[in-house]
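All protein chains but one are shown in place.
On to chain A.
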Amino acid sequence: MSFPILSLMIWLPLIGAALMFIPQGSDAASARNARWIALWTSLIVLILAAITLVDFNPGIHGFQFTETAAWIPQFHIAYRLGLDGISLFFVALSALLTPIAILASWRETRRVRDYMAAFLLLETMTIGMFSALDFLMFYIFFEAVLIPMYLIIGVWGGERRIHAAIKFFIFTLAGSLPMLLALVWMWHHAGTTDMITLMHTPIPPHIQDWLFIAFLASFGVKAAVWPLHTWLPDAYGEAPLPGTIMLAAVLSKMGAYGFLRFSLPMLPQASAYFAPLMFALGIMGVIYISFAALAQTDMKRMIAYSSVAHMGLIIVGIFTFTVIGIEGALFQMVSHGLVIAALFLCVGILLARGHSLRLDQLGGLATRMPVFAAFLMFFVMANVGLPGTSGFVGEILVMIGAIQINFWVAFLTGTGMILSVMYMLVMVRRVLFDHARSIANAVMSDLSAKEWLMLAPLAILVLGLGFIPSGLTTAFHTAVTDLVHAHVAAMSPLSHLAMAKP
């Protein structure tokens, strides 16, 4: 077996978190140590993630960096890890955003050690979830993400944090129970929880429908598919800013990833059967949530709603079952992770200067903070999908995928182009333009070196992917093509016959 790089990436943050709890004298010393341990651990994981990106061979079918170890052999449950083109960039995204979130929380003073430990724990869970190749492992990581996130919202959140945290918990937990049932059924059916085996185990169509609904409940809540999204504005709004970044950029992708990893390959007939429903939900997401965003009076919540609206596009892309549509959805997922993280970072920059986030109290910042204004404008343009940014590539690919289904799916998904501009430009105007409104107590300095360090890499990535998207698309092309081919094969009449036999 080769070097267990994935295991290292998963468990290193946990070790880092454990290190923090070794007694270290005064509170101040322990807080300082916790910050540095968190930063260094996450940076090492980032380097490891960079190595996986370099070493990844886009031409190989199936999974790479695989690790297998016996775990509960009598039930055919094993410790299985691996990456393919679909999961590769989500591991990288988690590894990139964790150190940025930690940097963004440098000034946190309440229970610093616990806080940093929670973020490292979150990194373990997310990377573990994206690289798991065993359904039980996946399930455990998927659920365990709840714990650090619940704590982050509930302990370090805003005024209504308890309300938000409980809502988040109830929603996601309620969504997860059906998946547990699905897991048990599939385990019983296939005799193993190996995901690769499950992908090649035919399931009778009428059972597939039930399993699909179970997965939809679980993944739909995480991905905030309309109408399962209402936990999200509260959670995003009340979580401390770095927590919001992880929620919006990484955790929301877990649901979409689940659809790609489970629903599509394991339940091909049900996925095709429910595709119109998914289009409708995705389109409703785009339009309904965009209008909700328009009514927001708080900058953070407006960006939160914008984040959900873009998830609708991703859902539509996934269920087109076309190479272009799915690659567009994947591209959009990565791009959205970068852009939404950057937008929330901009919110954090204002918070750190003592600004209110109320849109009727901000204004005129373009004069006083021109560099900040340039960054915010850039990420807003990426968010509305301007060509030359990564946002455009995902959007046009999804539209081309969608028009292969139906004109209206493409057109209505595309209305996001107009609607996102409406609320985003209103926000830009209220924050950057007009006259300064009530900002009496706010510091007006432009970006600090640390803030440059957080925003500039994201800007470079967003611009780079906008002009050279093939860096991403070649990596996931093989995996997506295989997925689509398998789907087409499963949908052919021949395999229906095969499935008719028990």
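Keep this in mind: contacts are C-beta pairs under 8 Å (C-beta built on N, C-alpha and C of every residue); 3 or more make two chains touch, one makes a residue touch a chain; residues count from 1.
Criterion: contacts and distances are computed from a predicted model.
The complex appears with one chain absent; UniProt names that chain "NADH dehydrogenase subunit L" among the candidates "NADH dehydrogenase subunit L", "3-isopropylmalate dehydratase small subunit", "Fumarate reductase iron-sulfur subunit" or "tRNA N6-adenosine threonylcarbamoyltransferase". From the options A:I47, A:L277 or A:A456, the residue with contact to the unseen chain in the full assembly is A:L277. Listed residues A:R32, A:H61, A:R110 or A:R160: the one in touch with the omitted chain is A:R160. Contact with the chain not shown here comes from a single listed residue; of A:A31, A:A78 or A:A292, that residue is A:A292. Looking at chain A, the residues touching the absent chain are 159-160, 162-163, 166-167, 170-171, 174, 227, 230-231, 233, 276-277, 279-280, 283-284, 287-288, 291-298, 322-324, 327-328, 359-360, 364, 366-367, 377, 381, 386-388, 392-393, 396-397, 399-400, 402-404, 407-408, 410-412, 414-415, 417-419, 421-422, 425-426, 429, 432-435, 467, 469-470, 473-474, 477.
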